[in-house]
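See structure below.
Only one protein chain is missing from this complex, and each of the others stays in its spot.
Order of writing sets the labels: A, B and C. Residues in every chain begin at 1.
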Amino acid sequence: MDYFLELFLGGLTRGSIYALIALGYTMVYGIIELINFAHGEIYMIGAFTALIVISVLTMMGMNTLAILVIAGVIAVIYSSAYGYTVEKIAYKPLRNAPRLSALISAIGMSLFLQNYVLLAQTSDFLPFPNLIPDFEFMEPYAHIIGSTDIVIVITTAIVMIILTFLIKFTRIGKAMRATSQDKTMAMLTGVDVDRVISVTFIVGSATAAIGGVLIASHVGMINFYVGFIAGIKAFVAAVLGGIGSIPGAVLGSFVLGWTESFATGYISSDYEDVFAFLILVFILIFRPAGILGRSERHRV
Amino acid sequence: MEPILKVQNLSMDFGGLRALNDLDLDVISGEIVALIGPNGAGKTTFFNCITGIYPPTEGDILITPPGKKTKRINGIKPNKVTERGLARTFQNIRLFPNMTVLENVMIGHHCRMRAGILGAILKDRSTIKEEERVVENSYQILEKIGLSDFVNEFAKNLPYGAQRRLEIARAMATDPFLLLLDEPAAGMNPHETEDLDKLIKQIRDKEGISILLIEHDMKLVMSLSDRIFVVDYGKKIAQGTPAEIKNNKAVIKAYLGEDIDA
Amino acid sequence: MRKSIRKLFVTAVFIIFSVSMITGAACAADTIKLGVAGAHSGDLASYGIPSVKAAELVVKDINSRGGIDGKKVELLVEDDVCKPEVATNTATKLLSQGVNVVMGHICSGATKAALSIYKDANIICMSPSATNPPLTQSGNYPNFYRTIASDDAQAKLEVDYALGVLKVKKIAVLHDKGDYGKGLAEFAKLFIGQDPRGEVVLFEGVTPGAVDYSAVVQKVKRSKAEAVIFGGYHPEASKIVMQMRKKRMKTHFISDDGVKDDTFIKVAGKYAEGVYATGPKDTAKNPMAIAAKKAHQKEYGADPGAFFLEAYAATLALLNAIDKAGSTDYKAIEKALKTEYVETPIGKIKFDDKGDAIGIGFSIYQVQNGVYVEVK
Partner (left out) sequence: MFLTFPIMVIRVNPIEKIIEWRWNNLILVGAGSFLISMVWRYMIERKDYGTRKAEAGEKSDQPPLIQRVMKDKRIYTPFLIIVALFACIFPFVFSMYQTNILITALIYVMLGLGLNIVVGLAGLLDLGYVAFYAVGAYTYALLNYHFGLTFWMVLPIGAGMGTLFGILLGFPVLRLRGDYLAIVTLGFGEIIRLILENWNEFSFGPSGIAQISRPSFLGMDMSVHGAIIYMYYIMIALCLFTIFFVNRLQDSRIGRAWIALREDETACQAMGIDKAKTKLTAFALGATWAGMGGVLFAAKTTFVNPASFTIWESIIILCIVVLGGMGSIVGVIVGALILILLPEYLRAFSEYRMLAFGILLVITMVFRPGGIVSDVRRIYQFKGTAETKS
């Protein structure tokens, strides 16, 4: 039972990690139906920015909690700026082009950002300091779950709630929903679609940056390639949950996290990813629009 | 006379919503039948049920192609429905925009062709002949519809009225015995509508294809139809000849609201 | 506008074509051409670039002393990104340029792909880092040599250390599913199986690049393994070690020379303490090694990277063999490699019939106070 619990918690952490990235994916997809391949790179850049800030501040001798907050804020700002810029450069000119063209543009952007960081920084893995202190009250349970894990899970929950509120109850949220339903109609009813899309990218990138900082401190290292791998997984999670749906992305991430965790624990980690993809295929066969996705209604 | 299309007790539910409720309808060979009703009455849903896009919740759809036995076609796939001889057009035009006008019509021939992969590669004599026949045939249809000048235009570049007619041409190419037209005159100017009136009559008279159409343009409906069915809220509220329908109280009420009745 | 761009492009391609033709044709035989191939870009570049630097240093040294038999040595450096399909291109490119001997490739997969081309062209190839055992042991590649011990030798050492010195009984064998790591793990499993003192309680591959290895670590914990033998590279190793230590597990962690890298210690920090890794015998006292490192410092202003000394030794061995043989003839070089000892930074070596170096060895290192220290 203990073992099951541990795997369950491990899966929860992993799921939360995916969720932090998947949320951005799903928001962008919901609005402009684009698989934003560069989203993983935004996450990576967030982590790198945080690392740079942390290094600088540590040299200046600040205390860890302040560093964490400052680094987090700066990472969020930079990632948002990057998200915004990427959208303006690589996607906006392609708004009316075939969807595949935008996809290729996204792939190109992903490659570019990867190599940009590779060249500007290094190809080696860099150690990422763990800034989340070990909580003392956690010590008796440290062998089961670490403090970083808890912070990640809680942050994911908070981010999800905030995003849901944002979309359900604010003006910009309303505009987002309108845009995702029908761009032309939204435009006609006075929604500034370009602005809505920009905001979506900014919010999505900010989420990714928060993810970047937390995940990097959990994993303890980063390099230019972490974004791509995590991005693919998060994308799978978003699709699994029903792409375009915020709770769907989180649920999908948890399903994926647990699948991987239990598959590793009870079967073999050799085929961990195989199980992850198999569950994706199975769920999509029975629910072609994902767990919480709206099934596409044909308008004839 | 035996009806070629006979719909009995057709009902369609979307979740809890009953879009169609116990609908009956029939079309007799050589007829032009109109299906009218206010917006959202379930007319297009009715078409979608008949053509296999939605499987109906209840009821029977029976077809009797000329010279063949009666068959029940509930819930079979759209392409099979077309193969059986029912062809349709769409309310919001659904052409293949990046194909030429001719190709659009050639697609209509698809289910009447048999060339397979091998045929396509080897281009044996039967395939070549078939292709030639289809090109010829498509061209003839376009001539009848009056689009022969646009043969090599992209469908998306046609004027609106011509796109509507191309949809009809494409549907005719599937060699149907019954043509289902979903608001063929929508968005047309009076002049174009007049042409359409002629065209539809021509299709019935010269090609021998029966027609079931949904239309809002009452002038067109009255001029064309042999019989009219009126639906509201998924229910049939009246049926009869144009003259009968014109004076039907229920119809007037449905169209103009309660006040007029009083 | 578009047309002119296209024209420009076509012209550019043609120019490149013709330039490469001219260079291909110009390779007259008054230099000895040493090919250096490996990953010089991409994510594995950090393993390939040191070999280029080593070759540059050796060649510079030899040329400054008048070359071999009065002939200068010319370097042909080609990137294979560690991909087999690119490696065949690299190999043919080297052949087109009239290469005499090749030092490389870096990854075993790429090496295998390239070897079949060198073999038909009678070119000798010596790798500083391709450790896959069949490269020498299968006998399929008579033209292949290496200055690094093969995976099975390392695995043997790790297993012997775990069972003999650490006296553990239950061992979990993990790997990164890669060519190198999995091969090594398979050997470790085999050797433990043959030894009555220990048993393999877990044999698993982890997914490289995954965000979290907690499930695997849990599994190790449940298996009650006293030691983990890991085959793979340092990024995964540090993630696993960190998660193990965070879960307060005291399991020994033994790994290979993919982990015996200072980056590992930097990344894992305090968690790296006590980790064992195998690596080539300590060369700190070898005067040639010291000289080579110094030369690198002087030339490039930094410490050399992974496989630098092996590459240095390989370059020396190859050029020495050509010198001794007095020609670049395949048979002659082969004979010289197998009979003549040569002094290198990794010891005095010659090669056995299969192509493995005699005279080099591996030893076990442990992280103590942030540095790898050889343990006896």
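Definition applied: a contact is a pair of C-beta atoms (placed from the backbone, for glycine too) under 8 Å apart; a residue touches a chain by one contact, two chains touch by 3 or more.
Keep in mind that what you see is a predicted model, and the values were worked out from it rather than measured.
Trainee: Which of the displayed chains are touched by the chain that has been omitted?
Mentor: Missing chain, whole complex, touching shown chains: A, B, C.
Trainee: Which listed residue (C:Pro84, C:Pro142 or C:Gly361) would be found touching the missing chain in the intact complex?
Mentor: In the full complex, the listed residue that touches the missing chain is C:Pro84.
Trainee: Going by the contact rule already stated, which one of B:Leu35, B:Cys49, B:Leu102 or B:Val251 would touch the omitted chain in the full complex?
Mentor: Residue touching the chain left out of view: B:Leu102.
Trainee: Give the residue, chosen from C:Thr31, C:Asn63, C:Ser116 or C:Gln366, that touches the chain omitted from the document.
Mentor: Residue touching the absent chain, from the options given: C:Ser116.
Trainee: Determine and list the chain A residues touching the chain excluded from the picture.
Mentor: Touch set of chain A with respect to the missing chain: 29, 33, 35, 45, 49, 52-53, 55-56, 78, 81-82, 84-85, 88-90, 93-94, 97-98, 100-105, 107-116, 118-121, 232, 235-236, 239, 243, 270-271, 273-274, 276-278, 280-281, 284-285, 288-290, 296, 298, 300.
Trainee: List the chain C residues touching the unshown chain?
Mentor: 2-3, 13, 16-17, 20-21, 24, 40-42, 45, 79, 83-85, 88-89, 92-93, 95-97, 108-109, 112-113, 115-117, 120-121, 132, 134, 140, 177-179, 182-183, 186, 205
Trainee: So that we can see where the missing chain sits, which residues of chain B does it touch?
Mentor: Chain B touches the missing chain through residues 51, 53, 77-79, 82-83, 87-88, 90, 94-100, 102-103, 106-108, 110-113, 115-117, 119-121, 123, 127, 130-132, 135-136, 139, 148, 151-152, 154, 170-171, 174.
One rule holds in what follows: only the chains that are shown with their structure count from here on.
Trainee: Taking the mean of the C-alpha atoms as each chain's centre, how many Å separate chain A from chain B?
Mentor: Inter-chain centre distance comes to 48 Å.
Trainee: Centroid from C-alpha atoms only, then distance chain A to chain C, rounded to Å. What do you get?
Mentor: Centre separation, chain A to chain C: 36 Å.
Trainee: Using mean C-alpha positions as chain centres, tell me how far chain B is from chain C in Å, no decimals.
Mentor: The answer is 71 Å.
Trainee: Would you pull the chain A residues touching chain C in the complex into a rising list?
Mentor: Contacts found on chain A: 3, 6-7, 10-11, 13-14, 17-18, 123-127, 142-144, 146, 215, 218-221, 223, 225-226, 229-230, 233, 260-262, 264-265, 268-270, 272-273.
Trainee: Which stretch or stretches of chain C touch chain A in the complex?
Mentor: 43, 45-46, 177, 204-207, 209-212, 214-216, 218-219, 222, 234-235, 238-239, 242, 246-249, 263, 266-269
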